[in-house]
Each structure stands twice: as C-alpha cells, then as structure tokens.
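The complex appears here minus one protein chain, its other protein chains still in place.
== chain A ==
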Amino acid sequence: MSNFDFVEMRVPAKAEYVGVVRLSISGIANRLGFSYEAIEDLKVAISEAVTNAVDHAYFEEDDGEVTVGFGVYGDRLEVMVADHGGSFDLNKIKGGIGPYEGSESVEELREGGFGLFLIEALMDKVEINNDYGVIVLMTKYLHEAEVGLDDDQISTPQ
C-alpha cells in the first residue's frame, strides 16, 4: 500500500453540517497545496455528496450520521462520503466499487438531480458503491502547476 494520511469525520445527517464538512475539506486541500479554484471545486463536490447523504438519511427517517473520509496522498486527495455512521473499511469499499453510470432521467435533473452531475464535472474520478448504503468515492489530482503555490518552494524544476 502506498503511503498516505487518512482523516475521518462523522457528522449528524443534517443540512447544517454540510458547511462544516466544506470547511474541513478546504483546510485539508489547502494543506495539500491545491489552487484556490480546485479548492472551490472540492467544496462544491463534497457538499453535493454530503447533501445527498443527508437527504437520503432524511427519507429513511433515522437520525443518522454521515461519514466522510479523506485520503491524503502526495499527488491527490481521495474523498469518501457514506450515508451511514459506520467507519470505513477501506479495502472492502475499494474492492466493490465501479464507475458511476450516468443514467438519470431528464425529469430527475429538473430540480434536484444536479448533484452527481456536478461531482463528476468537478472531480477527476468518481465512483459509487451501493452495497452498504451509498458511498461516493471521488478523487482530485494535485496538478503540478498547483504545487508551485506553496510559498516555501520556489519553482525549481524537479
């Protein structure tokens, strides 16, 4: 396994915590050296995923939790959002995940269906797993141009 840091947080499945998760990803992505633009993309993408999870929990009528995991790699940030409170079993999740098939009807897209669409537009890779609740796994790569923003590294070619 490659070397990475993993950060996990659990929040109540309530709309008022979407902003809290957004602030968290902003901090983590900033630490990784993502550009302002990329951080804004990440904020929207994670908010969409958490909002979906919150809506799902609402329909289930339980006072659920949303689990968010951040895999912090040297070249990318992997984000997992699950609409249940259990901790992630990383290998299990990654083993059973496949590409998301965009097959939403136009009707669904009308008022509430833009969430996954935006996630796909803003992230480099998106996968959905439905085996244990809904888990969204999304990845954004740290492109080289953005590394230079870290101000204690003057742009030395590597």
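What we mean here is this: contacts are C-beta pairs under 8 Å (C-beta built on N, C-alpha and C of every residue); 3 or more make two chains touch, one makes a residue touch a chain; residues count from 1.
The rule we apply is simple: contacts and distances are computed from a predicted model.
*Asks:* Looking at UniProt, which of "4Fe-4S binding protein", "Anti-sigma factor antagonist", "Heptaprenyl diphosphate synthase" or "Transcription regulator PadR N-terminal domain-containing protein" names the chain we cannot see?
*Replies:* The chain we cannot see is recorded in UniProt as "Anti-sigma factor antagonist".
*Asks:* Which of these, A:Tyr73, A:Phe114 or A:Tyr141, touches the one chain of the complex that we don't see?
*Replies:* If we include the chain that is not displayed, A:Phe114 is the one touching it.
*Asks:* Even though one chain is hidden, which residues of chain A still touch it in the full complex?
*Replies:* Chain A touches the chain not shown through residues 15-16, 18-20, 22-23, 40, 43-44, 47-48, 50-51, 54-55, 110-112, 114-115, 117-118, 121-122.
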